[in-house]
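Yeah, one chain of the complex is gone here, protein chain that is, but the others are all in their spots.
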Amino acid sequence: MALKKRRFDALIIGAGGAGLNAAIQLANTDARVAVVSKVFPTRSHTVAAQGGVNAALANVLPDNWHWHMFDTVKGSDYLGDQDAIEFMCREAIPTVYELEHNGVPFSRLDDGKIYQRAFGGQSQNFGGAQAARTCAAADRTGHAILHALYQQNVRARTHFFDEYFAIDLIRDDEGAILGALIMEIETGEPLLIEAKATVLATGGCGQVYRTTSNAHINTGDGTAMALRAGIPLMDMEFFQFHPTGIAGKGMLITEGVRGEGGYLVNKDGERFMERYAPNAKDLASRDVVSRAIVTEVKEGRGVGPNADHVLLKVDHLGEEIVSKRLPGIRESGRIFAGVDAVHEPLPVFPTAHYVMGGIPTDPYGRVIVPQGNGEEVVPGLYAAGECACVSVHGANRLGGNSLLDILVFGRAAGLDVIENLKENRNHRPLNESSVETAMARLTRWDQKGEGISVRALRDEFRKTMEDHAGVFRTEEIMAEGVEKLKALRDKLPDVRLSDHSKVFNTARVEALELENLVDTGIAIAYSALKRQESRGAHSRPDFPARDDANWMKHSLYFKQDDRMDYKPVRTKPLTVETFPPKERVY
Amino acid sequence: MSRKASGLKAWAIQRLTAIYVGLFALYLLLVLLFAAPADYADWKAWVGGPVVSVAMLLFVVSVLMHAWIGVRDVLIDYVHPIAIRAALLGVIALALVAMGLWAAQALILVRLT
Amino acid sequence: MKFLVSRYNPDSDAAPYMQEFEVEVPRGMMLRDALLDIKRQDESFSFRHSCGEGVCGSDGVNVNGTNKLACITPVSELKEPIEVRPFPGRPIIRDLVVDMTQFYQQYKAVKPWVVRNDPMPEQEILQSPQERDKLDGLYECILCGCCSTSCPSFWWNPEKFHGPQALLTAWRFLADTRDQATDERLDALEGPYKLFRCHTIMNCVEVCPKGLNPTKAIGHIKALMLKNSV
Partner (left out) sequence: MTTSTRRPVHLNLFKIKLPIAGIMSIIHRATGMFMFIALPYLIYLLDLSLSGPTGFAEAVDSVHGFVGTVFVFLIMWSLSHHLLAGIRYLLIDIDLGVEKEMARQTALAVVVAGPVLGLLLTGGVL
């Protein structure tokens, strides 16, 4: 049977905040835009973001984008690119207003303006008093934003391919991206989408770890597709462990809880963050708080029968604040921890949460790869959101900056595609061999016979990642981990499906996701092994200090031969002075 | 009933008639419980009274309207082939009108005799 | 514990049937974990799920006769044998996966976005906390479909009746002080079907995993419609 084909001006893979904000820009013009998502758009993981989105609106306390920029640069442990960070912090303000105009039901202040709460790592006046910068819709900000963006796309008649799984990018011999091969999950049929521009917006990859706040769908599909297309991944060693996941389960308890006045205590009831971050205390940057919790537990001050977690105290805030500002948290606590946050503290422990690294892009969402001594744009390819690395988060992302990232750079990518389409009026000729390679990835799972099960390999891989690429990383642990992970990768060809049916075969989807998890996970472990310093979320007891002389550079991991390369951090902002590296204390 | 208004209007009439039917039914029950007519003369005098007979007529009309909307709702829910539904609605409308005339005749005759 | 799950593969089965599985249930196990365990036993078992914490709305199923979100339903609260079926009234694609197209159509039909005729201000459109409070209990909907697929009126007229979900959404925008399309929205809901198939059965309220109350929202639409027509 001939492969079915469709043509669009732009193809967006992923329907979370980044994909939908790119799509809405395009759909508001006369461009033909297709959005492919493996789940119905409002099921994308943006929906789970709780706390809010940062923008220096100064609705509560004095603020400006330059202070926001300073906090972000500092939060990134000086690995973030300062031009991109300036761009994001400036764009934050109109972006949030645009969201509000698009119907997001933000919480409000008495004067009718958008409510802003305190979040970790946010300061006034370049490191001064705590700022209130995080715009919130109760503790369901991501949900409110994702639904509003989807609704706007429905209004603009964006063409959605719901429940289609992206197999691989299609590219020609010059490396230009021509679209993607996708599969309709409902029928198992492949479909080729040709597009003049393709935007990867597939989100994160938290499922590479066993305990994670991420959804089942966050399997690094876009990052793995990029790797297979010869594109490197940048700064993948920087994986954020959110300090407050529900102990043993991983569901997130937003930083907003601490922003509203909640704090952490150990088994002695001691507010231990005072020792680790005397000023910011519980609102120190996430990497700092996560390490503090792990240290407390390691040193025997953990809570519970196995002394394996700490407590997040909320009960002193009173029922009104909790049910008004944190209703979702109260619900999650009750369901997953059996605890009513109004009366009892919540058991928490760090949980794999967010990958700072990803597909390298410029601030317009264009994917860039090293070429000779410089860099070049990959024709026809964009990336935005968690799967991309602009680099605004550097070595550690601040709370409230992820929603901001996906919105600002999703929008920027959409706008740049519009410009791009004006120059590129025609589709490039299709490359058949690339289509065949992509088809082979799909048909490979039709192989029958005995073999390892997807589930078995997946479980082992995620466990290995957790044990060998977690919060604290030594040479020994990681080197052993990389070997184990490579051994698991070598077993991939022996994995077999027992179910070869076509219709809504989720086993086949999980098999395809497994390949993506393995490629993305190894990128994380390999990049981590190579970086011999401690910076942001990457914490090495054997190299406890930040080493700006040797390591203030971005790492690039290539799938072919597991090769590493490096490139300098862009320290020159667009209009203001550089923030030079300083010791990072909170 | 215009096509456009057949939602809200029907819903509102359903409720208005319900209130009247409910109140009158209550009154009727109270009469039957505590002041039941002993014989035909009693019964005729009560039903034939100027207030009661008009109220009773209004009651019958309300019941029939209420029934019409209720039965129509049932048919819209369960009977989907449009021809069958239309036929049933026609029959029911006729039956309701016939019942209305029948009851009115009984109530008016008792006033006249 | 004994589980009975509905199985159906269009390639090989003429009709859905129930299959028995034994699942070990540790303390705190959610129904989704149990379904995942069943999938471990039989890879061909299909159901939708994603976030695992009740916000994405993927894993709605009918358990022991009631629609629930699997990921926030503790197995300990269910009576054995636990019977898991797909949502009622929706065409079954496979096992527990149903075709929700009609449900999404109804959602889109209520124009679920803020309509603003005035020019947008440079900053936010102001809204007092009291005005914003009106959206509480409305905007939290996760489109899981538990409500509409438990609604008899939706079973009988899914093409014509909007169903509780879409009507909750309709009221979410009617209640938003930023929206300026009240008359158009109300006009669009007129007629015997879209809104007025609701007979206040309240199955929707009974099953909503987010504790929302579509019946109340529908009542508010009717009341506003009445007020605006007299």
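A, B and C are the chain letters, set down in written order, and residue numbers restart from 1 in every chain.
The criterion applied here is as follows: contacts are C-beta pairs under 8 Å (C-beta built on N, C-alpha and C of every residue); 3 or more make two chains touch, one makes a residue touch a chain.
Every value quoted in this text rests on a predicted model; they were computed, and no experiment measured them.
Peer 1: Looking at the whole complex, which visible chains does the left-out chain touch?
Peer 2: B, C
Peer 1: Which positions on chain C touch the chain that was left off?
Peer 2: Residues 6, 8, 10, 15-16, 62, 64-66, 83, 85-93, 99, 150, 152, 155, 199-203, 205-206, 211, 213, 215-216, 219-220, 222-223 of chain C touch the chain that is not shown.
Peer 1: When the complex is taken as a whole, what residues of chain B touch the one chain not shown?
Peer 2: Given the touch definition above, chain B has residues 15, 18-19, 22, 25-26, 29, 32-33, 36, 39-41, 43-44, 47, 63, 67, 70-71, 74, 95, 99, 102-103, 105-107, 109-110 touching the missing chain.
One rule holds in what follows: only the chains that are shown with their structure count from here on.
Peer 1: Based only on mean CA positions, could you tell me how far chain A sits from chain C in angstrom?
Peer 2: That pair's centroid distance is 28 Å.
Peer 1: What is the distance, in whole Å, between the centres of chain A and chain B, each centre taken as the mean of its C-alpha atoms?
Peer 2: The computed centroid separation for chain A versus chain B comes out at 65 Å.
Peer 1: Counting only residues that touch at least 2 other chains, which ones in chain A make the list?
Peer 2: Within chain A, no residue contacts more than one other chain.
Peer 1: Which bits of chain C are touching chain B when the two form their complex?
Peer 2: Within the complex, chain C touches chain B at residues 152-153, 156-157, 189-197, 199, 222, 225-226, 229.
Peer 1: Where on chain C does chain A make contact in their complex?
Peer 2: Touch list, chain C to chain A: 9-12, 28, 39-40, 43-44, 46-58, 72, 74, 93-95, 97, 100, 104, 108, 111-114, 116, 120, 122-129, 131-132, 135, 139-140, 142-143, 173, 176, 178.
Peer 1: Which chain B residues qualify as touching chain C in the complex?
Peer 2: 3-8, 10-12, 73, 76-78, 80
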